[in-house]
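One protein chain omitted, others in place.
Let's turn to chain A:
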Amino acid sequence: MFRNNYDNDSVTFSPQGRIFQVEYASEAVKQGSVVVGIVSKTHSVLAAIKRNAEELSSYQKKIITIDSHYGIALAGLASDARVLSNFMKQQSLASRLTYDRAIPLSEITSRIADRAQTNTQQYGRRPYGVGLLIAGVDAKGPHLFEFQPSGVTQEMIACGIGARSQMARTYLERHLDDFAACGREDLIKHALRALKESLSQDKELTVDNTSVGVAGIGENFVHYEGQDIAQWLDATFENREEDDSSSDDAMETDS
């Protein structure tokens, strides 16, 4: 029987030069629900689909505010993201206390990248099973960074990670040239449309399952959920068919 001998730990290369544990960790990211991030010259936006384990339960948190100037969106193991976000919160606070400086996003990104890389090179450890989008504004303007469990980080103009995120990325690639000049509202609309692309046919963006985070120059990172995003959903998808109207008719015939 075929058995892979090179995936027992994250420190052993396969003869083909691959580290299977790290690749498996990247698969965990693809299990998570989709998150999207975009930057313009003035703003950076995160948008995410939240999942609930069952109808009766609450939705899993997808966007976490780290410091007043930035936040993260996660895809993959939420508990690993919590560990990373706690570390990021601590580092951000330390920067504010000792230097009175909002930590630069490139700096905090490389710090979590170093941590994640260490996990791929030490015996008895496992890679983080989570991908992050880090978005916000620092002294050098708005930024978006992508973080992967392998410890790879990249600065992005637009990015989507998580389940079926390819559809979102296709949308983002198609509109790539528009983003730089976008204002706050337009950028949020783009993010929501990209999110919608990767949704399966029978699903829709609602105030319950959508999460949005926005930061801008001279504007703190704000996390919007629930009724706060209703206006954007209405404005973005104004021409979608109303299922409610048909059910209203049915109600009337009944009575």
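Throughout what follows, a contact is a pair of C-beta atoms (placed from the backbone, for glycine too) under 8 Å apart; a residue touches a chain by one contact, two chains touch by 3 or more; residues count from 1.
Going forward, contacts and distances are computed from a predicted model.
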| item | value |
| --- | --- |
| UniProt protein name of the chain not shown, from "Proteasome subunit beta", "Cytochrome c oxidase assembly factor 6", "Ubiquitin-conjugating enzyme E2 G2" or "Nuclear cap-binding protein subunit 2" | "Proteasome subunit beta" |
| Residue of A:27, A:107 or A:234 touching the missing chain in the full complex | A:107 |
| Positions on chain A where the hidden chain makes contact | 97-101, 104, 106-107, 110, 138-140 |
